[in-house]
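A protein chain is absent from this complex, but the other protein chains hold their places.
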Amino acid sequence: MPDTSQRRSALAGTAAGDLIQERADLWIKRVYGDVAEIEPPRQPNRATANNGVHALWVAPGEWLLVGEGEEIQIEAASSDLSHGRTVFRIPANAARQILAKGCPLDLRETEFRPGHCAQSVLAAVTILVHYLDDGEYMDIHVARSYGRFIHDWLKDAALTLPE
Amino acid sequence: MSLRLPTGGRIDRNRTLTFRFDGRTYHGYHGDTLASALLANGVKVVGRSFKYHRPRGIFGAGSEDPSALVRLGDGARAEPNTRATQVELYDGLVAYSQNNWPSLKWDISAALGLLSRFLPAGFYYKTFKWPGKFWPYYEHIIRHMAGMGEAPTDRDPDRYEKRHAHCDVLVIGGGATGLSAAKDAAAEGNDVWLVDEGIPEAPANVTVMARTTAFGKYDDGLYGLLQQSSSDQAANAPRQILWLLRAKRVVLASGAIERPLVFANNDRPGIMLTSAALRYLDSFAVRAGRRAVIVTNNDSAYEAARKLIDGGIEVAAIIDQRHMAERHEIAGCEVLNNHAVIDTAGRGGLRHVTIAPLDVNGDAVPQAERRIDCDLLCLSGGFTPSVHLYSQAGGKLAFRDDIQSLVPDTDVPGLEVVGAANGDDIAQASAAIALSHAPGKQFIDLQNDVTAADVALAAREGYRSVEHLKRYTTLGMGTDQGKTANLNGIAVLGRALDKPMADVGVTTYRPPYTPVTIGAFAGRDVGAFLAPTRRTPMQEWHEDNGAVFVPAGMWRRPHYYPSPGESPSDAVSREARMVRQGVGIVDVSTLGRIDLHGPDTAEFLNRVYINGFKTLAIGMCRYGVMLRDDGMIFDDGTVARMDEEHYIMTTTTANAGPVMAHLEHYLQVVWPELDVHLTSITDQWAVTAVAGPRARQLLENLDSDMEFANQALPFMGWRAGQIGGIPAQVYRISFSGELAYEVAVPAGHGQACWEMLLAAGKALDVIPYGTEALTTLRVEKGHFVMGPEADGRASADDIGLSGMLSKRKDFIGRRSLRLPALAPEGRLNLVGLLPVDGKTAIPPGALILDRATAAPEAEKAGHVATAVFSPNLDQPIATAMVINGRGRLGAQLWAHSPLDNRIVPVEVVHPVFIDPKGERLRA
Amino acid sequence: MKKVPGPIHGSTEGNNVMLLIPCPHCGLRDQTEFSYCGDATVTRPATPEDADDAAWIEYLYMRDNPKGPHDELWQHVHGCRQLLRVGRDVTNHEIKAEDPS
Partner (left out) sequence: MSRYSLASLVRHGLTGHRDWQPAWRDPEPKASYDAVIVGGGGHGLASAYYLAKNHGLNNIAVLEKGWLGGGNTGRNTTIVRSNYMLDGNAKFYEHGMKLWEGLSRDLNFNVMFSQRGVLNLAHSKGQLETFRRRGNAMRLNGIDAELLNRDQAAAFVPGMDVSRNVRFPVEGGLLQRRGGTARHDAVAWGYARGADQRGVDIIQNCEVTGIRRDQHGVTGLETNRGFIGAKKIGLAVAGHSTQLAAMAGVRLPIESHVLQAVVSEPVKPVLDTVVTFGAAHLYVSQSDKGELVMGGDIDGYNSFAQRGNLPVIEHFAACLVALFPQYSRLRILRNWGGIMDMTMDGSPIIGTTPVPGLFLNGGWCYGGFKATPASGWVFAHTIATGQPHALNAELSLDRFHTGRVLDEKGAGPYPWQH
């Protein structure tokens, strides 16, 4: 019988890079309307963190909850996306250089700061960039079916780093 | 290297470089350009011209040079039409002259010069018309005569990249004006970029982009910059980088380009812009000649003459075309006013110039002509501001008579033009002179071999707009975009039309400012990165198990899974037969899946689909069809009601994105009062369809807490539970017409679930099947799909779905059904086709006629939509769209495929070939 | 002789940046994040069944297509997926920021 205890990564079978790490252990939920359990950011392009659960603004009245470990239960309607996304964690400085090769966002340090997030496009694929509060890493979310493609793309873009 | 001065220049004399040109080895220094190194080695002729194959040399010192085009490199790295003036010399550089055969020195096509009197501008429009069938031969010759360099024939091995960047102030041009603007802007605390085609000084706190051309201004403050790699960059570094820079403010300090003067044989090697001769002296310590003559119409020549003399070049004379009261004096140099150069001589390099005084009409006085020996003729025809980017940005130009140039005249928000680019600090100049009776060719555009006579001819023949002039003569259409030619063209046209230059007009400046490599525009969007590829959660299994793939949008879906030695058609037939007889599984994770939440979801679905959705119960699914508002079928799929206010919609694979956008549009713009939230969950789920009479048995073999009996899970029902410890949803829906289920599990468990299904079906001889068997099965069942049957021109009634059209509610597209064009009579209906003989394959894409011959009176009755071989009926079948088809059941028609000379008699039948009552899927 | 223009001073108010598409939620974003959704002044009849053929055809097919300011819809497809009304001059592609309402 196949192993059903673990989620299979979209990158299974590919070589991992040092710079670009997959966060395969996250749970992700899109929530609609008032989320009483957590104080989500009211401002677009912002993320808040409470007890290890990040709430990212994604649309008016809609947030993405991202966490590790135990999933929190919420009252509001939601869609589970834990399996639907591939998330890459890249050191912020490298992420800035790599993303510049295909994403039009202004990621200069003066503009895009820890605790910020933004949805945009990279190589024709929708992405979400989340600059984690610690200021050290950025998380890049893509739909799972594009995970392998974006992984290959990021690795290729990283080939000519540092510059 | 006798032309190289012992000291000076911005070259590194400790780094001698070896390079080859046309097979001969030469030496230069680090810091040289190919042009400066060739000049230093005394190489004068570097190529042949486009039309007349005249010898051409180095004319400029930068991107303005029209004639020093060479092929750089060999094989896959060959690069035609490269301007020698912009190539940084590197060790081992190899370059070749272009447009000559057998050699640069002896070029057979130069004989065309003898015929040139019969080849004026646009000669090809006047001839080669008769006899018509000969034109391809004439054209073949024309094509081979045209073109410049030769394109490489091998794949480009180099890497190109693109970068997005943002800054506060972009300064274009690293001359004195640009540098000071950059320093000022940086001092104000701005994030400043300075770009220059060469290697500019680097002020503090400024991002300096050397070897970088700002080639285009696009919307939204976007500037395209092309950065060349330096010759000693790391091996894996990109050859070129295309920067997409967004700047809040731009300072255009692009300077001005010197203009040539127009006279007979003004194209010989050894004739160059004065500014270029100075540049070779200053930057490379190269004398462009030993004995020079300067011909000018402005004061800048005198300062230039002093510099040339200081640099060790003898200046024999300054020929000033202007009629001036007083002469400038320069020691050791003859200065002549009101004189012009009227001809030049020297094969393979300038030997002497012929000069003459000008009479009151500005014509040369031939009796007074005389020769001056020289090997360098410096042209000083005034300066043309480089306003390309300003013009691209929408700025309007005005003609300034004093400098005989077009200068910025209107404000462009966010763009400031400064210095010479704005026409500031440019010496006054008179217009270029083209002597009307000169015997030789007076070139205006050296690259395209456009002469003053060509311009006059165009004017004479009515091509009087500058745009007509450009198109008729090809003036300014070369790779230099006429940087040195356009203004002189306007001057000569103005003279021919007896109009002031200001009234002649100007052609549009179009990007790019200098040619930009196609590879740089493509960047890394090459190979696998040309477009994204999507993978289902089971993709790896399909790859590991020999699937043959077919593209489906961005996905690659298993087309079929051939067994060893099996032909594709046999594999498909086997798969389709096994599903009808046993059980098969197919990966349908590519179907779009949308989560709908909110109190108004039922109402929304009711408006979106042609059939009713208000009565859909929790735990049940319903098939639905969507129209566009013009009444044509847009998509179809199923909706499952998960909860009171929660539904999941599936869409076709191809339309997943468009359907989402369609729903969002109606929700946000048309019906904002509806409270519905949409989320794409396509990627969250791995979905496997299990189909065939043994499908239930297979599911029952699973380790699951769900029941699959008919009562527990009826047709169009769905249940949630777990399979082998995985949370799962099982939907009893069917596309094949068989007893079938769709098993959905979170994507990360997709492959595990797939493998469990195979394991559970092992004793039942389960097979995986691909999209081609899927097609066979759905054609047997008479299901339409988006594309072949519903091709954007089909209504619900056309497809036979009028029974689904709700009469009790409004829905998107309903109003269009009352338009005259959608009345049923005369429309194409979905029908089935059988070959009359029961065995001949129906050609795909065939047109259907009402007779066996395609006579003009034959009535076109429709077309074949999807043709397959049905292994279950053991004969070819097809779906077709036939005019009034439902009224023609039983009729014989003919499927014509002239593409492969096939005509097959077919019978029109009901489109459902198998199980018309649907007993199998409800079993 | 035409006038000799003095130095041109472009605005320093960041006008160019205003030409990016202003998503009322996400801010100024690159055009490649958006998809075009057509003329925003086209209004679907509130009750299509009551519209006569002419009114329905007008909605489906007829457009003002002005040469100048154009009210149009764009969707921030790679962002918040909201449709926004944008005023854009189609003669030079300049965009005027819109009220997020």
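In this document, chain identifiers A, B and C correspond to the written order of the chains, with residue numbering beginning at 1 in each.
Definition applied: contacts are C-beta pairs under 8 Å (C-beta built on N, C-alpha and C of every residue); 3 or more make two chains touch, one makes a residue touch a chain.
Fair warning: this is a prediction, and the values are worked out from it, not measured in the lab.
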Which displayed chains the unshown chain touches: B, C
Touching residue (missing chain; options B:Gly657, B:Pro844 or B:Pro905): B:Pro844
Given B:Thr533, B:Gln668 or B:Gln722, the one touching the chain that is not displayed: B:Thr533
Which residue of B:Thr207, B:Asn337, B:Gln428 or B:Thr517 touches the chain not shown here: B:Thr517
Touch residues of subunit C, complete complex, unshown partner: 31-32, 35-36, 38-39, 53-54, 57-58, 60-65, 67, 70, 72, 88, 90-93
Where the unshown chain meets subunit B, residue by residue: 50, 76-81, 117-118, 120, 123-130, 132, 135-136, 139, 142-144, 146-156, 158, 160, 162, 216, 218-219, 222, 224, 244, 392, 453, 457, 460-463, 465, 467-468, 471-472, 474, 477, 479, 481, 508, 510-512, 515-523, 525-528, 530-531, 533, 550-551, 559, 628-632, 634, 787-788, 791-793, 816, 819-822, 843-847, 849, 854, 860, 863-864, 866, 896-900
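Here is the rule we go by: only the chains that are shown with their structure count from here on.
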Inter-centroid spacing, subunit B versus subunit A (mean Cα positions, whole Å): 31
Distance between chain centroids, defined by C-alpha means - subunit B, subunit C (Å): 25
Residues of subunit A touching at least two other chains: 104-105
Touching two or more other chains - residues of subunit C: 30, 77, 81-82
Contacting residues of subunit A [partner subunit C, same complex]: 44-45, 58-60, 104-105, 118-121, 126-127
Parts of subunit A lying in touch with subunit B, wherever the complex brings them together: 1-10, 12-13, 30, 32-33, 62, 77, 79-85, 100-106, 108, 110-111, 123-125, 143-150, 152-153, 156-157, 159-160
Footprint of subunit A on subunit C - complex, ascending: 25-27, 29-30, 32-33, 77-82
